[in-house]
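Left out: one protein chain. Kept in place: all the others.
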Amino acid sequence: MDYNLLLGGAAGQGMETLTVQLEAVLKRVGFHVHTTHDYMSRIRGGHNFSQIRFGDLPLWAPSSDLTGVLALNPETVLIHQSRVCPGGFVLVDEGLGLTGPDLLALPLARMAKGLGEPQAIGSVALGVMLRLFGIGWEPLEAILNGLQGKKDLRSPNVEAVRAGFGLVEPRYDPPSPAGEALHMLNGSHAVALGALAADMRFYAAYPMTPSTAVMTYLAEHMVETGVVVEQAEDEIAAINMAIGASFAGVRAMTGTSGGGFCLMVEALGLSGILEVPLVVLNVQRPGPATGLPTRTEQADLRFAIHAGQGEFPRMVIALRDVADAYRQTQRAFDLADRYQIPVILLSDQYLADTRRTVPILPLRITRGPRFISDASGLEPFSYRRYVITEDGISPRIIPGQVPDQIQCVDSDEHDEWGHIVESSVQRVAMADKRSRKLAGIRGELEEPLFLGDPEAETLLLAWGSLAGPMREAVSLLVDQGLPVGALIFGDLWPLPTGELEKRLPRALHRIHVEQNGTGQLASLIREVTGVSMTGSVLKYDGRQLTPVEIVAGVRKAVTSHA
Amino acid sequence: MDYNLLLGGAAGQGMETLTVQLEAVLKRVGFHVHTTHDYMSRIRGGHNFSQIRFGDLPLWAPSSDLTGVLALNPETVLIHQSRVCPGGFVLVDEGLGLTGPDLLALPLARMAKGLGEPQAIGSVALGVMLRLFGIGWEPLEAILNGLQGKKDLRSPNVEAVRAGFGLVEPRYDPPSPAGEALHMLNGSHAVALGALAADMRFYAAYPMTPSTAVMTYLAEHMVETGVVVEQAEDEIAAINMAIGASFAGVRAMTGTSGGGFCLMVEALGLSGILEVPLVVLNVQRPGPATGLPTRTEQADLRFAIHAGQGEFPRMVIALRDVADAYRQTQRAFDLADRYQIPVILLSDQYLADTRRTVPILPLRITRGPRFISDASGLEPFSYRRYVITEDGISPRIIPGQVPDQIQCVDSDEHDEWGHIVESSVQRVAMADKRSRKLAGIRGELEEPLFLGDPEAETLLLAWGSLAGPMREAVSLLVDQGLPVGALIFGDLWPLPTGELEKRLPRALHRIHVEQNGTGQLASLIREVTGVSMTGSVLKYDGRQLTPVEIVAGVRKAVTSHA
Amino acid sequence: MPEVREPRFKLGETAWCPGCGDFGILESLRAALDELELEPHRVLVVGGIGQAAKTPQYINANGFCGLHGRALPPAVAAKMVNPALTVIVNTGDGDSYGEGGNHFLHTIRRNVDIAHFVHDNQIYGLTKGQASPTTATGQVTHVQPSGSPSLPMNPLMLALAMGAGFVARGFSGDRDLLTHLMIEAIRFRGYALVDILQPCLSFNKINTFAWYKKRVYRLDETHDPSDLSGALSKAQEWGERIPLGILYRREKPLWSDHLPHLAGVPLVDRQPDPAVLQALLDDLT
Partner (left out) sequence: MPEVREPRFKLGETAWCPGCGDFGILESLRAALDELELEPHRVLVVGGIGQAAKTPQYINANGFCGLHGRALPPAVAAKMVNPALTVIVNTGDGDSYGEGGNHFLHTIRRNVDIAHFVHDNQIYGLTKGQASPTTATGQVTHVQPSGSPSLPMNPLMLALAMGAGFVARGFSGDRDLLTHLMIEAIRFRGYALVDILQPCLSFNKINTFAWYKKRVYRLDETHDPSDLSGALSKAQEWGERIPLGILYRREKPLWSDHLPHLAGVPLVDRQPDPAVLQALLDDLT
């Protein structure tokens, strides 16, 4: 059982805080929670909303049906009323003077004023909604008191919540609590925490929506964690700083969105030829250029794979959900370090901003000294940074830490000492050494996640943050009697082909589901396997596909191909 | 009949001038000439050389066999002597004290000194070589006199040439003159002249080998042609300037190599979403990062196709030879203008620096007012820059030239007025409008050039500057009794598929020949057609494949696949 | 009493926060353009990306909103090829001095005849309040929780050091003066900078309207704007007293003055000369 609430208003009306408070309470009651955000690229005004789904099972996507709406302005009523299900409600302040079906006009402002806290309208509304879902006052009060100390939560006003609580009677049966300990976080937190768990010590970035939240989280915790979080003058500086820090011996990362990633492309190749480990996060948003800054898209896949002049090994990994983002970010550092390559993480606005509950994330710190050589036993000044090896990996040392050993690195083609060369033979030797790493990297690849019916003749193919909506869509389709299987890619470059080779030949309908207009995954699969898709479900308006949209799109694709 | 001379020495020994003088004379005698350059990334010292081939038929590639060598230092003898064919010569100054087979040690320096012009050693050598090939003094003197006024040619010293002339007797039969008027130019000149013929009025760039020669040529002639040639502070400024100039009403271009192209990627998307016509030249060199600055490679194809976040129509065109470069550059401006898109021209160091004779280039100035609307008849302030049209093309006006009509352009997603929007509907409408241009663009595509035997079961596939070496390789293979056909791509994105669809199914052996390590054309063809190659000839040491290497590679690929 | 006439330049609805200093700047810009009696179709307003950079969207002249940090290069190029346009750049401090810092330096060196109005709120507004290059050392933000660890840039000093010919400071809260400065900057033959103090009420809680109001004062006739060292010392005044007005004004040769081949017919109106091109081709023969 799950419910779905929409909180809408203008930027600056305090909705963000209210959303965080409501979901914090719901989670602490023990529910699974899934919150998505829809906000405009402005600070005040406009129309923003959040949708909070909660229930007794893990939730993977927003739902189109609404149990209730809290409308802080009339626009919210206008736009969203039609999505309210029978028996649902639209909660507004009576002062808005609105009437209509489902309308629950209550003296929210008046109550707040009565308490001498006119700002506390949100807390009153919180009380109303929690009461409607049959949550008891005692546990609620305990939770509210527990929230008081929390940073960034601007604690709800307990008196005001109580006042709201008194305005209505319970209407809905509460879902049963999940019964297991949960973490609640969004994709941005997950990446930041994954990086910290990987022992990242240096993060340089330039603010860019929707990637900024990673920097903000890391900065807020830089004092406890003892890391550098540096706001660079531009993205070029950010990535070159990260490379410098990594060269100098710490794990380092940079993050941005597509426009900033463009500016990092030259240095991606620098990481490639210097063989300096690097993790680059690209939180995608719709382009080209500035595009839709606060919306979502998956249109940088081919760009990430091919970015940079020349050829060098890299990995591109898409993040699928918050738990995956935590794990994959940590893995990215390990792979970058082991193979001395750049690893690009592709996230998107939807994943970055979507907060959901997940089973407790394990803490396992992975950075060990194992990827750094101590160079002991070498003659003085005989260390060769780029010694040619069979697997293409040359042991690194940390500059300054090995007496009488130095290292030189150069973005020109170089010899084993890192000195500039121009000879054909040395060029080929060094290029081959670098590309031999690909064999090792291929051995590390993770196959895509498979969901649904392994016998189905319809195979869906998707990647990254569509994982959540796809999970629900696959269940819905199977429930509706259309058996489907689905592959959801995380590792994208090099492209793992095991599952593809197994499943593509048997699939009569091959339908790619992507958040872009050209079908970038489809083109990649065709390039690597030669197999083309039979149908597409594509969306590029900046809003994430919902399970229901996917279901409709898949049905249509199957019908028109059959 | 053709001969092949190598001129070698250290940077700073004046070899560049000597090469230009020798080829100028040979061309004026009436021969076909083909000159390639091999130079290091340094100003003095090192080992540089040029190879001048000349003959009675058009020449398409350097040859490995040498008729003669002019060695300005012992290193040149050491490195190149083994390539001299029987009956060939190695001309050195007797002062070097070298002896050996083929060695022609003459008093070059002494003669020059005797004339009171110790710098004129080169001119003496010129005289020796021209005499060896049986060129008569009278026509030669006329040519030398004709060269005196020439800019950039530092005219040869006629007296010194005559002195050299007197040192030897003719050894070789001269080829017969071509009998038609020829132009001699390299790929850089060709691009610059194509741009001027397209009425380009603004070129902004930041120096980067091997693209700088285009800027230099344009700058040298900016006064006569009346164009802006601006050295920008960086490549980001260069491309954004070009976009600003194009927006403001003139045809504009920027040029760079891979590293600089990286920095232009964000603005490529700007051109895409603003729908401002733009031509971007990327003269490829081996990467990643700084790589081999003065060498050649074709490894930016996939990057050029996918550069930039988000999705927008673009064209990628590779330049195949100097005449093609002239024509395609001009065509690029027309296409950029007609479809209001960025067009990327891919050249490379080999093409940029290789000078050859071609039949007279036609002058046809193509810029007309036809791609600009006069907006007459519109109500004041009613012009909509992005009016939705069926073919996706919205008429442009030049700012300032239509009274009471203004235009607004924005890198955010926008409405027909160019004003920022965030709605799904408007986003999709504008994205669809842009992508509808692709239909028109597809109608403009040029199929790849086909060479060789249309019935052959071996099909070679190559692109860009390999056109020249491929021509000779195909003839050689056919002569050797291995019938082959070859497709040489100029237009690469969108990829024209007519010839591929016709020829791939019949081709038993499908061999791609590329100047890179991963086979970027092969991956593109597979992505678009699903067909994979059966063999590869790849080179990525920074030196252009020779016809002989291609022949060997193709034979090997055929054998190992058969 | 001046005749009341319909303003030529009209303003559109904005997406700015009510009370933002950007409104005052927009109003002054409109007033300046009107007072200069320019025609909308001959005015080009350029921005990068940011709150300030939306200005071209809100006034009915030609508008070019390019990339974040990249307002100056297209502006300069547009002026080079289409000199009949009055080219004005309105954009933010982050855009101008952060991401766009390199273009700022080299645009000054180039000295093309454009006006550059920087909405200097000492913060990144659109991205929700990170330190900008002009944010004070120690100022706390979400991304700088221990306070910004860098020295703030002094854009006026920088412009003077780079040899800018017109350097002024305005304040969005002193609209008359600001209008005057804009008019002078637009009239100035060459690159002209007006750094405009602009409260951002959402994200800069230090440099508020009141903070500025308390400190700013107008330079009077005792300040000689043709004297560089006087300008340099005025540019260093910050803290308790902040001078407004034209710190420095001295014409220098324009970029185009060094390129006589660009004099005469504007590039946008030229036709290619086939004879010249033929000569170039023939030179290859």
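Annotations
All chains are identified by letter, namely A, B and C, in their written order; residue positions are counted from 1 within each chain.
Here is the rule we go by: a residue touches a chain if its C-beta (ideal position, glycine included) is under 8 Å from a C-beta of that chain, and two chains touch if they have at least 3 such contacts.
Remember, it's a predicted structure, so these values are computed and weren't measured experimentally.
The hidden chain, counted over the whole complex, makes contact with A, B, C. One of C:Lys54, C:His106 or C:Lys234 touches the chain omitted from the figure, and that residue is C:His106. For the chain left out of this panel, the touching residue among A:Pro403, A:Gly443 or A:Gly481 is A:Pro403.
Only one of A:Gln13, A:Ser188, A:Thr216 or A:Asn240 touches the chain withheld from this view, namely A:Asn240. Residue-wise, the contact with the chain that is not shown comes from C:Leu158, picked out of C:Val143, C:Leu158 or C:Val268. Per the touch definition above, the residue from A:Asp93, A:Glu266, A:Glu311 or A:Glu472 contacting the chain not shown is A:Glu266.
Seen across the whole complex, the unshown chain contacts chain B at 12, 40-46, 206-209, 212, 215-216, 219-220, 222-223, 229, 231, 233-234, 259, 289-290. Residue positions on chain A in contact with the hidden chain: 181-185, 189, 193, 196-197, 199, 201-202, 204, 221-228, 230, 232-234, 236-238, 240-245, 247-250, 252, 266-267, 270, 274, 360-361, 363, 365, 367, 381, 398-412, 418-420, in rising order.
Residues of chain C that touch the chain left out of the display are 97-102, 105-106, 108-111, 133, 137-138, 146-154, 157-158, 160-163, 229, 232-233, 252-253, 255-256, 258-261.
In the analysis below, only the chains that are shown with their structure count from here on.
We define each chain's centre as the mean of its Cα atoms; on that basis chain A and chain C are separated by 37 Å. Distance between chain B and chain C, defined via averaged C-alpha coordinates, is recorded as 41 Å.
Residues of chain B in contact with at least two other chains: 236, 266, 270, 274, 410-412, 420. Touching of two or more other chains is recorded for residues 15, 49, 65, 67 of chain C.
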